[in-house]
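Complex shown without one protein chain; remaining protein chains in place.
By written order: A and B. Residues from 1 in each chain.
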Amino acid sequence: MSSIVPSVKPPRLAVREAPPADASSVAMAVDRLNAWFAENHVLRDISITFPKQQVTALIGPSGCGKSTLIRCLNRMHEVVAGARVKGEIWVDGMNIYGEGVDPVQVRRKIGMVFQKPNPFPTMSIYDNVAAGLKLNGVRNVSVLDEAVERGLRQAALWEEVKDKLKEPGTGLSGGQQQRLCIARALAVKPEILLLDEPCSALDPIATAKIEELLHELKTQYTVGIVTHNMQQAARVSSFTGFLLLGELIEFGTTDRLFTNPSDPRTEAYITGRFG
Amino acid sequence: MPRSSSLNWQDRLFRWACLGFALLILGLVAALAVELAWSSRLALRAFGFSFLWTQVWDPVREVFGALPFIYGTLVTSAIALLIAVPFGLGTAIFLAELAPPRISEIIGFLVELLAAIPSVIYGLVGLFVVVPWVRSVASPSVDAVLGWLPVFQGSPYGVGIFTAGLILAVMIVPFVTTVSREVLLTVPRSQREAALALGATHWETIWTTILPYARSGIIGSIFLALARALGETMAVTMVVGNRPEIHPSIFDPGYTMAAVLANEFAEATSNLYLGALIEIGLVLFGITIVVNGVARLLLYRLHDTSAVHV
Partner (left out) sequence: MVRDPLMARRNWANRLALASTGLCALVTVSVLFFLLGYIAVNGIGALNWAFFTQLPKPVGEPGGGMANAIVGTGKLLFLASLIGVPIGFFGGVYLAEFGRNGKIAFWVRYATDVLNGVPSIVIGIFAYVLVVLPMKSFSTLAGGFALGIMMIPIAVRTTEEFLKLIPASIREAADALGVQRWKTILFVVIPAAFRGLLTGILLDLARVAGETAPLLFTALNNRVWSHGWMEPTASLPVMIYTYAIAPYEDWHRQAWAAALVLMLLVLVVNGGARMVLPRRSVVV
């Protein structure tokens, strides 16, 4: 385990190729990533790795760029008008910002769940979960049935909705809707699941359910989660990155970062002095 | 008005005056409906409901059946929708989804200009440009390929149902485009992102997520356009052929409700004739109210949130 713990600040990679460091244990390596909204430089030279089948949390005060960073990881940042990205992100030996890489394929492999649950209102629960597969040309009903059930089970929603799969997804409670969105993302079997403050719109009970779920999910997926809630990061993640003003200040195991931060700014943040 | 108790007499007078004008509008619409019904009473009494489905329109013998006009109105409007909806919606998608904001604004304005051009000018261009084109190009070439279907049989006139539908299509595209564009712009970003994050292409995002989300507003815009097409008068009158007959081919001349009013109203000689024409006006009034009402219901949610007025 200790072998995959990255150093406090990952070393800058001089050569533009897949990071060599123990590639088998790293699901995703971000190398000198910069991002802009129009003229606003919101991420500066971020380099960070996401270990395989672990939960990695990104924390920091509002406006620190943590949501932008996670949206860069599956090329969702660029869908906003005026947004720009420079840098490299390596997944499976491929730079997802490399030339000729199709963002659509990237997103297919790297799923995302958003702050507010966003089920498709015109689709049933079943169709919501099956949506991604149908886009990929899956028409076989038994395959779809199987994938929908698997997705819903993995999202711990199956028992609650198995008798009303044909009802609209918007009829569920907020927490259920968010788990439906997780099921929707999981149904296409992504390698990595990103969650952008998935609990910010949920009540404590629904939040607890999702946190519990994250523990289950990391047995199969690499998970990245943005949260403004430090306790949540401490509860769910093995690794944590702390961002401030668009820079990655510190990255390490969650235990160490919260008990023995090496940067005074990290310490100031986790002890509640700002943010 | 919580403040009304404290209003002094001047304020109260001003308020009542404004209310008076507002109620005048209500009264005007009520008067319009009542008057149409009252003025067509002779025809209503003489023909009853059979007015709507008998075909003979003979002012000399004073036999009046409105079916050819109703048929012509419906068919020209249907053709117009068949052409205008794909183009209008396509343009709306382009403006809302693809074009940079400034380009979108400019094209949006140009499309609105289409709606500002007077109907009679559409008729003029229709008469001198579209009619010859239909006569010498569209009708013969469609006839060559699909002439074995009675609907597409060619005709030597140029004026006719299809020509009217084509011009109506251009006239109603702005209604589909402008309103649909506003509707598309109200679709929340989270919906778009949900689809993109699943690995949908841009078009798949539009087709599977954005359009379904906006469907009631889009259908509303289509009904709005339909209402315009049904009541459109001048352009249609100038190119539809003005014959109270029902032919199978869309290239044959026909007639619409609005067009027969435009042509015959000033010359109606007897009270029954006039009553029959006014009854056509009543039917037209009723149909457009219903169609507009449906459009308004579908667009109702947008009414408060955006600048769309219907």
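Keep this in mind: a residue touches a chain if its C-beta (ideal position, glycine included) is under 8 Å from a C-beta of that chain, and two chains touch if they have at least 3 such contacts.
Everything quoted here is computed from the prediction, not taken from an experiment.
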| item | value |
| --- | --- |
| Residue among B:Leu124, B:Ala138, B:Val151 or B:Ile246 touching the omitted chain | B:Leu124 |
| Absent-chain contact - pick from B:Leu230, B:Ala276 or B:Leu298 | B:Leu230 |
| Footprint left on subunit B by the chain that the document does not show | 1, 3, 7-8, 10-11, 13-15, 17-26, 28-32, 35-36, 39, 86-91, 93-95, 97-99, 107, 109-121, 123-125, 127-129, 170, 173-175, 177-179, 182, 201-204, 206-207, 224, 227, 230-234, 238, 258, 261-262, 265-266, 277-278, 281, 284-285, 288-289, 291-292, 296, 307-310 |
| Residues in subunit A touching the chain absent from view | 94, 101-102, 104-105, 135-137 |
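Quick note on the criterion: only the chains that are shown with their structure count from here on.
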| item | value |
| --- | --- |
| Subunit A-subunit B separation of Cα centroids, rounded to whole Å | 49 |
| Complex contact set, residues of subunit A against subunit B | 74, 76, 79, 81, 104-105, 107-109, 111-112, 114, 116, 118-123, 131-132, 135-136, 181, 184-185, 188 |
| Of subunit B, residues touching subunit A in the complex | 100-101, 188, 190-201, 204, 208-209, 212-213, 215 |
